[in-house]
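Let me begin by handing over the structure; questions about it come next.
Then we have subunit A:
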Amino acid sequence: MKGLLSLAVWFVVWEIVGRAGLSSIVPPFSSVIDAMFTVVPTGKFRAAALISLRSFGLGMGLAVALGIPLGILMARSKSVGRILGMWVNIFVSAPISALVPLLMAVVGVGETTVVVTVFLFAVFVITLDTQVGMRRADRSLLEMARAFGATRAQLYGKVLLLSALPEILAGLRLGAIRGVKGVVIGQLLVAIIGVGELFELYSNHFLMEEFWALVVIVFLFAFAVSEAIALLERRVEYYAASR
Partner candidate 1 sequence: MARTSDAAGRLGWPLASFVLFFGLWELAGRWPVSAAFPPFSQTALGLWQMLADGSLGKAYWLTLQPLALGIVLCGLAGIGFGIGMGLSRGIEWLSLPVFIILQAAPMAAIIPLITYVYGIGLTSKVLAVVMLAAPVIVMNSYKGIRNTNPSLLQMCRSFQGTRRQEVVKIVLPHAAALIFAGLRLGLAMGFIGIVIAELLITPTGIGDLITYHSSVADYPKMFAAVASIIAVAALSLHALERLERRLFP
Partner candidate 2 sequence: MIVEARSIAKTYPGGVEALRDVSIAFPEGQLSTLLGPSGCGKTTLLKIIAGLVPPDAGEVRVKGRKVQGPGPERAFVFQDFALLPWASVLRNVAFGLELRGLPRAEREAIARRYIAEVGLEGFEERHPNELSGGMKQRVGLARALAVDAGIILMDEPFSSVDEQTRRKFQEDLLALLRHHSKTVIFVTHSIEEAAYLSDQIVLLSARPGTVSRIVRPAVDRSRSPDEIRRERNYLDTVDDIWATLRQYV
């Protein structure tokens, strides 16, 4: 709540700066909001949103499907952890956008490249956090479960994964944020599809209201996805501290 109030102050500042014409690239906040309502219903925006959401969904899906099992494997097997660990650590903070031209050269200029970009942006942090969460598992909890006759599947399903859930969710949240960045950057570099294309279009034609409207929409999307996962995180928070 307090945060919203503070943001409201900034929106007012934005409005004033826009009206005063202090910067050619900053239109008043109200006209940006207007533009949101005119842009969203258009066919062009819908097509762009669809493509972008599709790429995001596919890329994230792949990242989760590969990242979580990989993180589990790296935590379980020391040798796998040692071999892959170095690469995960390198790529989790590396400028992955440098790889996008590579992808464009090898895979082509299109949606596939964007999907792979999203995948690459998200997968490393998901893998890393999953691995960390699995490693933290409380030894005594595992011993207890084994003492009561848990099978390996039960050990994983009923104890380990739940114990690692806070970290896994944190990894998913960070991965989703990175995934959105991946869609935007991927599409900006590919420049012929999705919201990336729209950004190019608006900035090239100096349609600042539309540009910022799109920025706000994309930011809102990233924020919504992140908060949705954070909601899940809060639900497991109560046991995160006492592990």
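With respect to how the candidates were assembled, all candidates are chains of the complex that A comes from, given by their letters.
Throughout what follows, a contact is a pair of C-beta atoms (placed from the backbone, for glycine too) under 8 Å apart; a residue touches a chain by one contact, two chains touch by 3 or more; residues count from 1.
As the structure is a prediction and not an experimental result, all values here were calculated from the model.
Colleague: Taking the stated C-beta criterion, I'd like to know which one of 1 or 2 contacts subunit A in the complex.
Modeller: 1
Colleague: Spell out the residues on subunit A that touch candidate 1 in their complex, using ranges where they run on.
Modeller: Residues 2-4, 6-7, 9-10, 23-25, 82-84, 86-87, 90-91, 93-102, 104-107, 177, 180-181, 183-185, 188-189, 195, 199-200, 203, 206, 211, 214-215, 218-219, 222-223, 226 of subunit A touch candidate 1 in their complex.
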